[in-house]
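Heads up, the thing below is written out as structure tokens.
Partial complex: the chains shown occupy the same locations as in the complete assembly.
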Amino acid sequence: MSSLTAVYPGTFDPITNGHVDIIGRARRHFPHVVVALSQNPSKAPLFSKEERLAMAKEAVSGLPGVEVDAFEGLLVDYLARRGAAVLVKGLRAIGDFDYELQMAQMNHRMSGVETFFMVANPLYSFLSSSIVKEVARFGRDVEGLVPPEVARRLKERFRAE
Amino acid sequence: MSSLTAVYPGTFDPITNGHVDIIGRARRHFPHVVVALSQNPSKAPLFSKEERLAMAKEAVSGLPGVEVDAFEGLLVDYLARRGAAVLVKGLRAIGDFDYELQMAQMNHRMSGVETFFMVANPLYSFLSSSIVKEVARFGRDVEGLVPPEVARRLKERFRAE
């Protein structure tokens, strides 16, 4: 039996057009794609879990077969609970490659979960949630980099500061 | 509709246990996997196309849903002829990463073909067809690195030299 569900994990603080591009492309090859928000315990997010969920849901609302969810604990345990055996990840550049490769090997060893890496769209190869926040923080426009709802919330958040 | 066929391209000169591992893992997620032998015009192979096909077929004979084929021309054209939209590739290390990333972006731009990169099994992370040939050339045992039939042919080939 082929894999029906692919999980796309991340902190999505916030979701960018680069993420949305990967989600849409993954969806073409898997009937069901779950965007799975995790907590990154090592740094405080800019947006709360609820805000990040709302923005991600809005961003993929036009993509049937895509679900947005949040999880805690070990990623492979979340996949087991969902009956999924496939992770998809976007690769922009080699920066995080070693860590991602180690995690993929570890996840496979622990539960047989397979990670499929997809290359970023060249248009978004320089794009990350961190860079988007840095640009928005100083009042710059992030149109074309994030979904409209995310742009609105970033503007609102940094106006308040 | 989800992707039914994944193509795993390479020169397979010869096929190694690292290749077989990737094929088996890809097969768990795609109903049909095509091992697609290409010619590498820039260097003369050790084994003829017929020999490489025979060894690859032997190596995957126990894996239902896996087919071995050869092609000429552009890889994306071969995928179009086969009605496939997915490539799978193994990543051992970052050595060839840039070239692979460029080809994946180019293939996607030309035909929408998606490349899914899978990480090598740590056991085979140091393994390549080139290293296997170098070791076998000097009469060393390659058991555990390649399928038995490949080991036999390598021994035969280099005894003759």
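The chains carry the letters A and B, assigned in the order they are written, with residues numbered from 1 in each.
Here is the rule we use: a contact is a pair of C-beta atoms (placed from the backbone, for glycine too) under 8 Å apart; a residue touches a chain by one contact, two chains touch by 3 or more.
Just so we're clear, the structure is a prediction, and the values are computed from it rather than from any experiment.
Engineer: Given 2 placed copies of the single sequence, how many copies form the entire complex?
Structural biologist: Whole-complex copy count for this file comes out at 6.
The rule is short, and it goes like this: only the chains that are shown with their structure count from here on.
Engineer: Fitting on CA atoms only, what is the rotation between the copies chain A and chain B? Please report it in degrees, nearest 5.
Structural biologist: It works out to 180 degrees.
Engineer: If you average the CA atoms of chain A and of chain B, how far apart do the two points sit, in angstrom?
Structural biologist: Distance between chain centres, rounded to whole Å: 30 Å.
Engineer: Contact residues on chain A for chain B in the complex?
Structural biologist: Spelled out, the residues of chain A in touch with chain B are 1-4, 25, 28-31, 85-86, 88, 91, 94, 97-98, 101, 104-105, 108, 114-119, 121-122.
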